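Excluded from the complex is one protein chain; the other protein chains are retained at their positions.
Per-chain residue numbering starts at 1, and chain names A, B and C are given in the order in which the chains are listed.
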Amino acid sequence: MVGGGRGAFIGAVHRMAAALDGEIELVCGAFSSNPERSKASGEDLYLPPERVYRSYKEMILEEAKLPEGERMDFVAIVTPNHVHYGPARMALENGFHVVCDKPLCFDMEEALHLEKLVEETGLIFALTHNYTGYPMVKQARMMVKNGDIGAVRKVVVEYPQGWLATLLEATDQKQAAWRTDPKRSGIAGAMGDIGTHAENLAEYITGLQITRLCADLNIFVDGRLLDDDGSVLLEFDNGAKGILFASQIAAGEENNLRIRIYGEKAGLDWHQQEPNTLLVKWRDNPVEIRRTGVGELYPEANAHTRIPAGHPEGYLEAFANIYRNFAHCIRARLNGTAVDPVYQDFPSVKDGVRGMRFIEKVVASSASEQKWMDF
Amino acid sequence: MVGGGRGAFIGAVHRMAAALDGEIELVCGAFSSNPERSKASGEDLYLPPERVYRSYKEMILEEAKLPEGERMDFVAIVTPNHVHYGPARMALENGFHVVCDKPLCFDMEEALHLEKLVEETGLIFALTHNYTGYPMVKQARMMVKNGDIGAVRKVVVEYPQGWLATLLEATDQKQAAWRTDPKRSGIAGAMGDIGTHAENLAEYITGLQITRLCADLNIFVDGRLLDDDGSVLLEFDNGAKGILFASQIAAGEENNLRIRIYGEKAGLDWHQQEPNTLLVKWRDNPVEIRRTGVGELYPEANAHTRIPAGHPEGYLEAFANIYRNFAHCIRARLNGTAVDPVYQDFPSVKDGVRGMRFIEKVVASSASEQKWMDF
Amino acid sequence: MVGGGRGAFIGAVHRMAAALDGEIELVCGAFSSNPERSKASGEDLYLPPERVYRSYKEMILEEAKLPEGERMDFVAIVTPNHVHYGPARMALENGFHVVCDKPLCFDMEEALHLEKLVEETGLIFALTHNYTGYPMVKQARMMVKNGDIGAVRKVVVEYPQGWLATLLEATDQKQAAWRTDPKRSGIAGAMGDIGTHAENLAEYITGLQITRLCADLNIFVDGRLLDDDGSVLLEFDNGAKGILFASQIAAGEENNLRIRIYGEKAGLDWHQQEPNTLLVKWRDNPVEIRRTGVGELYPEANAHTRIPAGHPEGYLEAFANIYRNFAHCIRARLNGTAVDPVYQDFPSVKDGVRGMRFIEKVVASSASEQKWMDF
Partner (left out) sequence: MVGGGRGAFIGAVHRMAAALDGEIELVCGAFSSNPERSKASGEDLYLPPERVYRSYKEMILEEAKLPEGERMDFVAIVTPNHVHYGPARMALENGFHVVCDKPLCFDMEEALHLEKLVEETGLIFALTHNYTGYPMVKQARMMVKNGDIGAVRKVVVEYPQGWLATLLEATDQKQAAWRTDPKRSGIAGAMGDIGTHAENLAEYITGLQITRLCADLNIFVDGRLLDDDGSVLLEFDNGAKGILFASQIAAGEENNLRIRIYGEKAGLDWHQQEPNTLLVKWRDNPVEIRRTGVGELYPEANAHTRIPAGHPEGYLEAFANIYRNFAHCIRARLNGTAVDPVYQDFPSVKDGVRGMRFIEKVVASSASEQKWMDF
């Protein structure tokens, strides 16, 4: 693991997600750019001191020297955006599979290079757009794919949060600090941090691609350097239209990612805060409350739930689905076996490239007087 | 009453709304452009035959001849859009107050003329943007006005319906027929029918005015002549931004008007389908479920609820609030008394003019390559 | 109208409910036992002074002298429980149909006498157990009746309110005063006031009758004289079991009547505070959200809704359904015509007698050491 030392947020999430199914074991790490902090963090995690490294470079080089079966099987990168590319590149170049937090990296150039490296090395690369790991998201995707709701006409995806409604980065809050800093986050704030999740979710469920967009990004909090709110009109490759709304100044909102997809025959409605439920709004029939574990669901949904109906699964379980599927694919490759297609399902470097392009385009569109910008 | 004969929808709503409080009595009507139908409808309503007229012109002329105290006090216009201007103008010119269904009329020219007439005659004119009649909408308005949520930053108002997801106008459905017909509805479909409600609600609650917009209107159902869906980016006069989304092809949606207003300190969230609830999402405190009749509400909210907490009030009660307030104002004028300011609150011809301008602007914006259009 | 003068609650509800459909006109009243107050109340209601009476006795006698077609058609009794029997009896004896608020009267003896009088006179008697007037309650009833959910096994009906969580009757609150006073309310408090609604609703929807019960009534607020809370185990005539819970000290609850009915094939779930929704919980399929105006509903449901889907109807509309149906039955009798069976549906004196027996039995059971008491 690269990053995720004391005080970090997403590193612990990755560790819990990886541990949940008993398929993956944390064996080494470079948990901080500060070697002391890295050591201390490794101790917290009961790692043998010799496998807690002072830097990701050291880790990759040293682990690569260990015999097969002993060395780490893959690298998980859980650092801020500007420290994705370095370890990802080096891991790939040294033959390690990679799990990388989103967005993929800092800018388009890095993104395209990583894409190329993954292609060249043939290594497995997972990007943790974790919201696609929820079983009812997979159910929604399969319903669209199978025509259950007819052709998609309208997509409304929104991601309001309220935690940056004040200038939190002026306090000691570490998460706020790097996410609002152009040097660490990149050219976008809210749109990069959560807008890309919304974009990825919309494309994942609908199977469509955004072809044009019209963005209006805003900075509402005085002194902030990156967008903390934005609205985007979308057009998809089948002619469907959409709205994407991401905000971190939506006072009182927690992490309220929601997507609605209206097709010719039905609408789908999914909320991340109640993820075990998918509303299916039929055109001329009562709304159905589809729930994990209840009635007939697509195998793709059932394969990503662990416990019976009414036993709520949440964010960590969805995150763990990405790790579990990634582990299945690595293990299959090691064993030379095939993977059930329902598990060959996690966001890839290609999703990462689309996310980086989304960032580039919404920033450009927001600065432009022209209405539509090609994606 | 003009319009609202057998087979109509909104006429019956107006009658129930007017009757609810025992303040208004239906005394005459021209219920249909078809004199036979008008007569039959009047009979259904227990009216004396001599006060059921063959046309609105006859009604206004004949009623004007009756002695004061006997003749009607005002005219309620519940016809399709293209038959608002004629009776409204004639009523005003003959000294009658007017209640008119929304949108105000067929085009801007008519709208401006009606506005001028109302100013000149000093008569009372109510436009039934009935959603502003709900008590919790008034609570929301007062919370914004009093700074409870701080300066408004973002407004998200949406009005999805699904009833026009198919070409319903190709069947005998009378409501679908005129609402999708440019000759009767005007230059907009969904945006005129329900988009104007959303626009009015946003301006009513926030007390702000839209200054610029960027619209994308769509026709999703083959063979339809007017927009059945649209998304609009908004800018308000205090710098706040917004999204307005109205659709009649959102399969499975009933009449799901919802508005969210995010201020510096809190967000407000109101759904028309559960109108007795207003969520107040505080920035750093738990969400409060504000309910009619519970705890301290603003007098403006309390004045528009009739029954105790937990006894749900709905659409007709909100509609009746407009009629009740309108009746209070007429009665006060007749009696030469003052009206409590909490009742001097119903949409006016000015709201109607703004609605017509909204229609004009979203249609123009949608056709333009330019991003923002001044309102 | 008997009762319902200034300061009353339910009188105004009756008036609004009666007015809504334009089928009933308030023509006279004895609005208070205080003649001055009665006069003043009549003025508020725009009644001619000669038809505002000093007492219900005067009203019934004087109205009976008026010629047919001029005199009132029926009497609406909206007084506290101890003043139901007198006017109801006198109205029936003088040939007037009656609408009476619930519970039917003060004790069993009165109840049985009223039942006998209604039978003897053949007059029409409606008891305003208004919750049975909701369209989705009628949908639920028809679903049970038609076997859609299979044989009923378990009924859970609950009616929590919180308004009497303190000794409100020690203040000036008029509603609290009489409802907690054994001299005006009868032998039960919460069980009489709202427990009877729950009992009536359970029997109405299931079509079953309670055969045995086991009650535990409580007084939680010091100084109170009648039960303010109670729980009752139920047995029904088909062997189904149930729980009935009514409380007026359930702090923070508004008027949260809810009923769940579990059959062999499905469960039904209806909340009064969101009355336009009925959840149908299928045994092996997704829960359906049945809504007024959406999809195929039973004619009995559709006949009791006035406006399209998504336009919420509430308490007054449900109440008005009782008045409207009652008016249809009176008009049909006057005209010698038949009434569509879907309208021959409002609570009768027989429901009132069962309610009075329920009160009698839960009070007796609560005082008994024996587990089950026959109903």
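Criterion: a contact is a pair of C-beta atoms (placed from the backbone, for glycine too) under 8 Å apart; a residue touches a chain by one contact, two chains touch by 3 or more.
All values derive from a computational prediction rather than experimental measurement.
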Among C:42, C:103, C:263 or C:347, which residue is in touch with the absent chain? C:263
Hidden partner chain, touching residue among C:5, C:103 or C:162: C:162
To test your reading of the contact rule: which positions on subunit A touch the chain that is missing from view? 9, 12-13, 15-16, 19-22, 26, 45-46, 161, 163, 253-256, 272-276, 291, 293-294, 306-317
What is the set of subunit C residues that contact the non-displayed chain in the whole complex? 149-150, 153-154, 156, 158, 160, 162, 165-166, 214, 216, 218, 220, 229, 231, 233, 241-243, 245, 247, 249-253, 260, 262-267, 280-283, 287, 368-372
Provide the residue numbers of subunit B that touch the chain removed from this figure. 280, 282, 284-291, 294-295
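Assume only the chains that are shown with their structure count from here on.
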With over half of the numbers shared counting as same, classify the subunit B/subunit C interface as same or different. same
Report the inter-chain centroid distance for subunit A and subunit B in whole angstrom, where each centroid is the mean of the CA atoms. 43
Centroid from C-alpha atoms only, then distance subunit A to subunit C, rounded to Å. What do you get? 55
What whole-Å value do you get for the distance between subunit B and subunit C if each is reduced to the mean of its CA atoms? 34
Could you check subunit B for residues that touch two or more other chains and list them? 253
